[in-house]
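Only one protein chain is missing; all other protein chains are in place.
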Amino acid sequence: MKKYTDINDITNISQTINEAIQIKKTPFKYKGLGANKTLVMLFFNASLRTRLSTEKAAKNLGMDVMCLQINNSWNLEFEDGTIMNLTTSEHIKEAAKVIAQYADIIAVRAFPTLKNKDQDYAETIITSFTKYSEIPVVNLESATAHPLQALADAITINEFAKDKKPKVVLSWAPHPKALPQSVANSFVNMMQQLPVDFSITHPEGYELHSDITKNTAVNYNQEEALKDADFVYVKNWSAYGDYGKILTQDDNWMITQQKLNNAKFMHCLPVRRNVVVEDAVLDSENSIVIDQANNRTYAAQVVLKNILENL
Amino acid sequence: MKKYTDINDITNISQTINEAIQIKKTPFKYKGLGANKTLVMLFFNASLRTRLSTEKAAKNLGMDVMCLQINNSWNLEFEDGTIMNLTTSEHIKEAAKVIAQYADIIAVRAFPTLKNKDQDYAETIITSFTKYSEIPVVNLESATAHPLQALADAITINEFAKDKKPKVVLSWAPHPKALPQSVANSFVNMMQQLPVDFSITHPEGYELHSDITKNTAVNYNQEEALKDADFVYVKNWSAYGDYGKILTQDDNWMITQQKLNNAKFMHCLPVRRNVVVEDAVLDSENSIVIDQANNRTYAAQVVLKNILENL
Partner (left out) sequence: MKKYTDINDITNISQTINEAIQIKKTPFKYKGLGANKTLVMLFFNASLRTRLSTEKAAKNLGMDVMCLQINNSWNLEFEDGTIMNLTTSEHIKEAAKVIAQYADIIAVRAFPTLKNKDQDYAETIITSFTKYSEIPVVNLESATAHPLQALADAITINEFAKDKKPKVVLSWAPHPKALPQSVANSFVNMMQQLPVDFSITHPEGYELHSDITKNTAVNYNQEEALKDADFVYVKNWSAYGDYGKILTQDDNWMITQQKLNNAKFMHCLPVRRNVVVEDAVLDSENSIVIDQANNRTYAAQVVLKNILENL
């Protein structure tokens, strides 16, 4: 693996999932692999799970880790030819090349604006770091994708799936804030590559980018969609068409124990209880959200391991 | 030791103090003990001494350390059954369980509101992390207690005590801001368990919670109280009765060289010079505040060592 900015960077998904499950059994087996190698993690946005799981994964491999919370203190310029006499103080060309002097792998988190669709879907930040740093870049959730989450989700489904081909449904749920499409996008991409029966349900108007959904079935009737599901992956996202907008907060879309029936409940977290999903679900044995969170470590570790082996 | 959220988690205080003093002599002796173990430190409030000393202690034991400054960016929900459609974005149930996936020990700093006495004294945050994480929790100063500080203080008194049973006095001192009772509470708890002659002096109205002070003598006359003291531990706190209020800033309560006589001066730091205590005291040989700060490392290290041995 030369980078991990979207799930297409994985050449053989089932092999990668199996390798992650092996790593989970003996997480310190490859501790020599990362010796004298440095992971620099850049956060343009806050992070809990992604920060901790990726740092832990890197240290399990023996890497040194340096974390930088960038936030608003560092205004990068991404346009070519700009006369930088206003708010931006450093060009991505210098920034990326400089960080590459101190890192063997760069990991970047940079959320979308949710205001400028073209800019967000161009993935300017993560793409620019890849282009100019000339070293492997790992996506810690970008404007439109969260591939480490999707890999952790795939590992978790693999662990919990019974013999038969499971039915997996991605269901939109209400939320008081406008959220990115990143998690949903990467989950759809991942499910399309796994041996699962996959469909999506959401209110009209919440269609994801057609380049993402492709031929995946979409059902506007949540009750019908969830019928006989083995895994229900729940996530809010703001509209892609009417970009970044909240079109409804209809609480009929909240996931309940009754709707779920015996399906496993999945969510990337953090989750707002009794808005996205009722307490009874999260407190039941059908919730596997903590398993997903745990697998974030091994998703990151298999990615870092494969990148380290290719340095 | 299974956790360290208050000083009652120590089963044998004098043995623990002696072990800390041994560790101080050979701090790197147990560097293998923490191999492949991770301490996650969560700070809801700023930290200097506690952060550095605890991280150093963990690294002396060979642990990996991940620090997260949480501050205002992460609004946790602690109530059961809440419809989380307002400001809180994650429930402590998920937060604690998730962090436990990445940590072998969780350390948490979370100051009191000083507005809601019942909420503060319920110790909701530290208690919830203990309950839901199901892994050992270390208190880096909570709403009502600072047990690592109290252990460092006990180590320091042990080091400086002459043969006889020392007289130790906790004296309130003025301060321009309303401060927690945490340090005072834990110091009182600790002194009650040591072979010392212990009393408290403060202006009327500054009585600590009676569950803390129990039978400890309180003297409203500072001059009388300090007479023949061997150790004077100075600390401001806001009122417990008229909760969180500043009742007086009377500078007659400031500690001076004359009041101190030959007693050792102790303070947890940071300290406001010439408000809490005059320069002459801090700049004299009777001040042992830097020794206290140094012992923070060995207090944390003996705690982490004992927890690691019980994992």
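Letters A and B mark the chains as written, and numbering starts fresh at 1 in each.
Basically, a residue touches a chain if its C-beta (ideal position, glycine included) is under 8 Å from a C-beta of that chain, and two chains touch if they have at least 3 such contacts.
None of the values given here were measured: they were computed from a predicted structure.
Chemist: Could you tell which one of B:70, B:188 or B:289 touches the chain left off the display?
Modeler: For the chain that is not drawn, the touching residue is B:289.
Chemist: Out of B:134, B:224 or B:279, which is the one that touches the chain we can't see?
Modeler: Spelled out, the listed residue whose C-beta touches the missing chain is B:279.
Chemist: Consider the whole complex, including the chain that is not shown, and state which of A:94, A:228 or A:283 touches that chain.
Modeler: Only one listed residue reaches the unshown chain, and that is A:94.
Chemist: Just name the one of B:16, B:38 or B:53 that touches the chain not displayed here.
Modeler: Reading the full complex, the residue touching the unseen chain is B:53.
Chemist: Suppose we count only contacts with the excluded chain; which residues of chain A make the list?
Modeler: Touching the chain left out of view, chain A contributes residues 36, 38, 40, 64, 66, 68, 73-74, 77, 80-86, 88-91, 93-95, 97-99, 101-103.
Chemist: Over the whole complex, note the residues of chain B touching the chain we left out.
Modeler: Residue positions of chain B that touch the missing chain: 27-28, 46, 48-49, 51-53, 55-56, 59-60, 176, 269-275, 279, 282-283, 289-290, 293-294, 296-297.
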